[in-house]
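Shown here: the complex without one of its protein chains, the others still in place.
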Amino acid sequence: MQTEIVIAGFGGQGVLFAGQVLAYAAMDSGKEVTWIPSYGPEMRGGTANCTVIVADEEIGSPLVRHPQAVIAMNLPSLDKYEPLVAKEGTLIINSSLIERSLQREDLKSVLIPANEIAESLGDKRLTNIVMVGALLTAVPVLPLEAIEQALEDHLPERHKKLLPLNFQALRAGADLVHKEQIGQQS
Amino acid sequence: MAKELLKGNEAIAEAAIRSGLEAYFGYPITPQTELLEWLSKRMPELGRTFMQAESELAAINMVYGAACTGARVMTSSSSPGISLMMEGISYIAGTEVPVVLVDVMRAGPGLGNIAPAQSDYNQIVHGGGHGDFRPIVLAPASVQESIDLTVEAFELADRYRAIVVVLIDGSIGQMMEPAELPPMRHIDRQRPTWAVTGAKDRDRRILSSIYIDPENEEETNLRILERWKEIEANEMRYKEYYLEDAELVVVGFGTAGRVALSAVRAARAEGIPVGLLRPITVSPFPYARIKELSNLACGMLVVEMNTGQMLLDVQAAVGGKIPVEFYGRMGGVVPLPDEIHEEISRLCYEPVAPSADPRESWMDRMDLAKN
Partner (left out) sequence: MGLNPQVETVYKRPTTFTPATTHYCPGCTHGVAHRLVAEVLEEMNLQEKTIGVASVGCSVFAYNYFDCDFVEAAHGRAPAMATGIKRVLPDRIVFTYQGDGDLASIGMAEIVHSAARGENITAIFINNANYGMTGGQMAPTTLPGQKTTSSPMGRDIENNGFPIRTAEMLATLDGAGYIVRRSLHDPTNIRKAKKAIRLAFETQERGLGFSMVELLSTCPTNWGMNPIQSLQWIEEHMIPYFPLEDFKVSPILSQVRI
């Protein structure tokens, strides 16, 4: 059992840290995990991404062509990864910055106005955590509590006062997906 | 000790510290720089030597000097910087002093780029500067293995008075994985009997790579070779996956090896009897094991992040007995599992005849893939 997640966006959107939080949570949950950032030729245009793989056995390749889930924080990331997401995979889209609709019909997609949510919570640096909350609700590879623990353990000391806000952001992202799922069921 | 989420470069740096690293001399270069930065903070904290040299050339010669005192020393760099270090590496080998060198490979030739590659296989395994010697080269494929082999590197360097290279590519350097660090080792201030420390209460010692009399140099070359034979006999390391019943054997080291593991698993899931040999010591190279496997399997696939450097060593081991095919990505492009899976399927369903140069058919396939 292996889940591959790509988180992509502009530099400064907390893309790499969001991936690390996932990786810490996976590690603390006793899973195998790899986190690998883009640092080479694909970093053109100020976009950043990282791949996180969570698995039950020794992980082979730290990179995959068709990740099962992608968080697209901005339009260039959606343009790049929409064609690459695995068949019937999941796209978590930051609808605050992305207006276009999806071209593929097989994908499970969730639109999250992450910037607005973060700003309503009072800090736009929370955008990434809103998206992580949404991801883990749509693709329940790790419990939200594991993320909370990871944030508590690994949020840089100078940001520790933001911990409650981070928890709120995580739940806000999760709630939106819950609502959508309930809406689809009814 | 509990597992921590560690970045490859930093994990190697900390593992070196805990192995009793006394002095580090280095020069910044991507994608190795985190290693140097980690040590720049930690070494002074511990009262040990960290120095940023004016060039890789200076760094390797500082390491050379420090190694002559019998201290545990290390430097690190990435491909273009390693090229500059070749001079010092040769002198260190000729003087028979222990040094650990970390090469976080990137793409080349020339400036190339900073993306991951295995472009230094030849320069490290078959090169290492002028003269007649071979370095021990350890090729980890994960953060945990990078830690374990760094610890091992210091032991091997001391045991054989040799250069030990930890050879990774940029992706292992940049990757984070859960891993466990070794406990802090006490620094042994007892200097070996050959070390140059000031001739107090003993005869003076000279450490040099100069043997002006050809017969003495020949004797030295032979001594180094004999030690190498001992290394070959005792220090061969590789990891095998699904080889018990494998009819097709994939051979790859480092990142290429672990990417191949994903492909091998996927092919196994389809019922293809394929296995993986991942050399951990690429020098000494597991010729004997590959030769054995060539008696059991009906084909081999070598996967590298270069144009086929280790390929020649595999071919030498196989000796034309079974077809050896090649698949490589380079220039900073990391192969993905589906590409290797496709190669495995092709070899399984379209058996190939042994060819003189497997790179030719690979180049044709690369052309096809482009068009």
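As written, the chain order gives the labels A and B, with residue 1 at the start of each chain.
Criterion: contacts are C-beta pairs under 8 Å (C-beta built on N, C-alpha and C of every residue); 3 or more make two chains touch, one makes a residue touch a chain.
What you are looking at is a predicted structure, and each value in this text was computed from that prediction instead of being measured.
K.L.:
In the complete complex, the chain left out here touches which of the visible ones?
P.N.:
B
K.L.:
Tell me which of B:58, B:236, B:298 or B:333 is the one touching the absent chain.
P.N.:
Hidden-chain contact among the options goes to B:58.
K.L.:
Could you tell me which of B:13, B:68, B:117 or B:143 touches the chain that is not displayed?
P.N.:
B:68
K.L.:
So which bits of chain B touch the chain we can't see?
P.N.:
Against the left-out chain, chain B lists 22-23, 25, 49, 51, 53-55, 57-59, 61-69, 71, 73, 87-88, 91, 95, 196-201, 204-210.
In the analysis below, only the chains that are shown with their structure count from here on.
K.L.:
Sort out for me which residues of chain A touch chain B in the complex.
P.N.:
It is residues 20, 23-24, 27, 32-37, 39-41, 58-66 of chain A that touch chain B.
K.L.:
With touch defined as at the start, can you tell me which chain B residues reach chain A in the complex?
P.N.:
Contacts found on chain B: 3, 5, 30-31, 113-116, 170-171, 174-178, 255, 258-265, 332, 334, 336-338.
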